[in-house]
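Here the complex is missing a single protein chain, while all its other protein chains stay put.
Think of it as A and B in the order they're written, each chain with its own count starting at 1.
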Amino acid sequence: MLKILKYSFYDLMRSRWSYVYFLFYLALGFVLLFLNNDLSKAVITLMNVIIVLVPLIGTIFGVMYFYNSKEFTELLLAQPLRRSTIFLGQYFGVAGSLTLSLFLGLGVPFVLYGLFKSDAIFNFTLLLVTGAFLTFIFTALAFNIALSNENRIKGFGYAVLLWLFLAVIYDGLFLLSLIVFEEYPLDKFSLAATMCNPIDLSRTLILLKLDISALLGYTGAVFKKFFGTDFGLLISLVVLLFWTILPIWRLAIKSKRKDF
Amino acid sequence: MIQIDNLHKRFGKNQVLSGVELTIKSGGIYAILGPNGSGKTTLIKSILGMVIPNTGTINVLDTNIKNGWRYRKEIDYLPQIANFPSNIRVGELIRMIKDLRQKPSEENKLITLFGLEPFLDKKLGTLSGGTKQKVNIVLTFMFNSPLMILDEPTTGLDPGSLIRLKKLIQEEKEKGKTLLITSHIMQFVEEVADEIVYLLEGKVYFKGSIEELKQKTDQVDVEHAIAAIAMQTTDA
Partner (left out) sequence: MNQILSHSKLLVFLILIGGSQFLMGRTITICSTCKVSSIKQGIAMAVEYDTLLIKKGTYKEYNIVIDKPLTLLGEDYPVIDGEEKGEIITIVSDNVTVDGLFIINVGTSYTTDYAAVRVVKSENFLIQHLVLEKLFFGIYLEKSNKGKVYHNKIIGDAVDEYNSGNGIQLWYSHHVQVDRNIVQGTRDGIYLEFSDNVTINNNRSSDNIRYGLHFMFSNDDIYTNNTFENNGAGVAVMFSKNIRMQNNTFRKNWGTASFGMLLKEINDAEIIGNTFEENTIGINIEGSNRINYKGNDFINNGWAVKVRGACYTNTFKNNNFLYNSFDISYNSKVNDNVFEQNYWSSYTGYDLDKNGIGDVPYRPVKLFSYIVNRTPETIVLLRSLFMDIIDFSEKVSPVFTPDNLMDSNPLMRKVK
């Protein structure tokens, strides 16, 4: 698998899109730092951007790569390689190179602006960890969609819909249901609903860091336990990991049964 | 070499293979023929494990290939349309495949044979169809595996290269290898094939030597023989 990963990774590192992605983050980092002139504030703004943008890019890039590398995949399929090796290798290649672009693109401007000397470093690390998780999750979801849809247009459509749903619509429905059922105790429901969406989950991780003061203003005992202790952080990370593993696992299973 | 029993494959509502029975003995060149959509490529891909059969078993070198992958070490495959990852250079692709297969290879001889030296540093995306096919051929012939599967090997080749390809195929045959070839060029089939496997409506309609085919159909050349089979079935 490492070999496939290596080749996919090299292939991507040479493709224009990796650079576009890298330059985009580089520009975003510099522009935010230039406008804010304040590391902490830039990190906060970035967090808001990251949890929406990284899934979008991960999804689109994942689908695009999968379809574009169809020939490469077929070439590999005829080689004495396990199928899961091929797909997981490609997947980790894509997710890895996207993550690297994210790390470098954001890392360079922030380091230049004196990240290591500031107290924003923890927030920034959290930002990168969250970004990496989201990249891995959404690339995996995209691979799954692409694997199940021969038709590129359809695949793209589903992928974008998935993103739109998880990034925006889900929260709208979530909010609506909270307001409709506001007479009932909702803290368990709201935490469960958060767990069911990786974007919300990443947002929670960020909330735990940035908005803990506000979160602790709520009365519910479950909330208190979740947000008031390390329990919340732990659970979020575990579920996020679960969210990463699940689509990868499905990818491995599905790829075994797929015809080419 | 290859033993296929009761092979069925359906894509959606489209039944492509419906009970293929086929035994390919070691050594010799087998041409797999059939009209468009008769399941040639599906059959080849089934043997390669790229298509998963609905029912039936395939044995390659006396092992069931289901869920296996190691048996592909013994197969060299030339895919139909050589669309390679466009970002990689020719030289890199060759090195990569070598790296993946970890077998001795003789790519230099083949590169010289097809005059590919000037292209080694070019990206695959920039190559013409014919050159890509030459690269494809190099990738397939550079290893020394007992089974070769060639899907439309002549696509896009100029006459010179075609001659070299035929020569290569003969050489491989003389080494005692088994070759499966699909082609639409009947002249090419007639020249190289020892035996013909004719697929029709997802079944093996005919298997035998070219002579037997000619006799059976009362035709003097393969092209007409094949056409005759097609006529018979449409009449029937």
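FYI, a contact is a pair of C-beta atoms (placed from the backbone, for glycine too) under 8 Å apart; a residue touches a chain by one contact, two chains touch by 3 or more.
Every value quoted in this text rests on a predicted model; they were computed, and no experiment measured them.
Here is the thing to keep in mind: the chain we left out touches A in the whole complex.
Annotation: of A:Ile4, A:Leu28 or A:Met47, A:Met47 touches the absent chain (contact as defined above). With the whole complex as reference, residues 38, 40-41, 44, 47-48, 51-52, 167-169, 171-172, 174-175, 178-179, 182, 186-187, 189-191, 194, 200, 203-204, 206-207, 210-220, 223 of chain A touch the missing chain.
Convention: only the chains that are shown with their structure count from here on.
Chain A and chain B have Cα centroids separated by 42 Å.
Residue ranges on chain B touching chain A, taken from their complex, read 9, 11, 45, 48-52, 67, 69-73, 75, 77, 79, 81, 83-85, 87-88, 96-97, 99-101. By the touch rule above, chain A contacts chain B in their complex via residues 3, 7, 11, 14-15, 69-72, 74-83, 256-260.
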